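All protein chains but one are shown at their positions in the complex.
Here is subunit A:
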Amino acid sequence: MADGDMVPQAMTLVEDEYPHVRMDPFISIMEDPDEVPFIIHRVDSNEIVYQPRRRKAKLIGKYLMGDMLGEGSYGKVKECIDTESLCRRAVKILKRRKLRKIPNGEQNVQREIQLLKRLQHRHVIRLLDVHVNDEKQKMYLIMEYCVCELQEMLESTKDKKFPICQSHNYFGQLVEGLEYLHGQGIVHKDIKPSNLLLTTDETLRITDLGVAEKLDMFAEDDTCRTSQGSPAFQPPEIANGLETFVGFKVDVWASGVTLYNMTTGLYPFEGDNIYRLFVNIGKGEYTIPDTLDSLLSNLLTGMLQTEPEKRLGIQQIKRHDWVIKKLSRTPDYVPFPPSGEEGDVYRSMSVVQYLEDLHSGSPSDDEEYDDSQIFSDNIPYSANNNAQPVVKENTIPEHKHKKKRAKSGLLASCKQS
């Protein structure tokens, strides 16, 4: 059993999420080898039993943490589950220390929270809850769970592109989401495949409003002055360094580049470095592969117009013949790539292993629940926080679970099949 204990503990130390983990005696020996005679036991390889990694349950408010979904410059994104509704969620974990190192990091997060809290649309990601841990200098943004990034799906294919019908499906949803955002006076400014997520039923959700801009309610038009979006998706007016530009048309351009990328696996403009790239974008010279039909290349041309005034608007795009037309699904439709080391085709909940820990019967586990952190109820990033419910503490009533567990076998009338 000693081997078994060692494995999870050593693994857990890698995770800085769990500072409460006790130091393993084995490791202290390693640190101070003079003090204790170092004995090497000979173990037959057959005796070594590889135990699966034990996952330790961790709660943030009512959310039980699962595996990591991704990692950005701001911090990690993990899967989690709402322990009341059992709904799958994603949590963006932001560390203030990291945010300070990024230009406008804290401001961007603040803006994103303020924007997302007000938005509710089928094609825009929803922010459900914000938790702040002042002691750890961390912030947790609880979002809707999405099963895959568009970028991840593109990368799972050989040519890094989708069949036309699939691009058509996603693009139509993107336009609907953009129409809503623009209607709300919001310029996203960072539309690209890695900011477009898909739910289990393939509904597209626009995410990452970190560099988005909310126009002033009384602004005469959608003139913007700043942009921090991804270089390859920037329009000529930004590449050329214009002081002001038309905000909504920036999103149109980026959506055009996204559509170009999804259908061809290429980018309309490239460059060895950001300078060369911007020079090429500024020139506005690109070619559309002849593999694309004339209707689609007409749409792309309309969206990738150098002059923002000549560029199509969202309403024109919505009514474009290529967008309107019905396409049936072709056999080369790209499925969601399998997830995790095991290659799970269903992309099942990773939280289950943590649930095992939460409800495992061994009494020695109790100390793990000391992880309960008490969160301050202030949300420093939201000035006008009109009632996002914040759960102040997350004590797990473990003793309750236990008492109940004792009779659950009988009352639940269950048997293991």
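One rule holds for everything that comes next: contacts are C-beta pairs under 8 Å (C-beta built on N, C-alpha and C of every residue); 3 or more make two chains touch, one makes a residue touch a chain; residues count from 1.
Methods note: contacts and distances are computed from a predicted model.
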Complex member absent from the view - protein name from UniProt, among "Mediator of RNA polymerase II transcription subunit 18", "ESCRT-II complex subunit VPS25", "Proteasome subunit beta" or "STE20-related kinase adapter protein alpha": "STE20-related kinase adapter protein alpha"
Contact partner of the left-out chain, one of A:Leu116, A:Val147 or A:Leu312: A:Val147
Contact residue for the chain not shown (choose from A:Lys76, A:Lys318 or A:His359): A:His359
Touching residues (missing chain, whole complex) on subunit A: 64, 81-88, 145, 147, 199-201, 336, 345-349, 352, 355-356, 358-359, 361, 363, 401-417
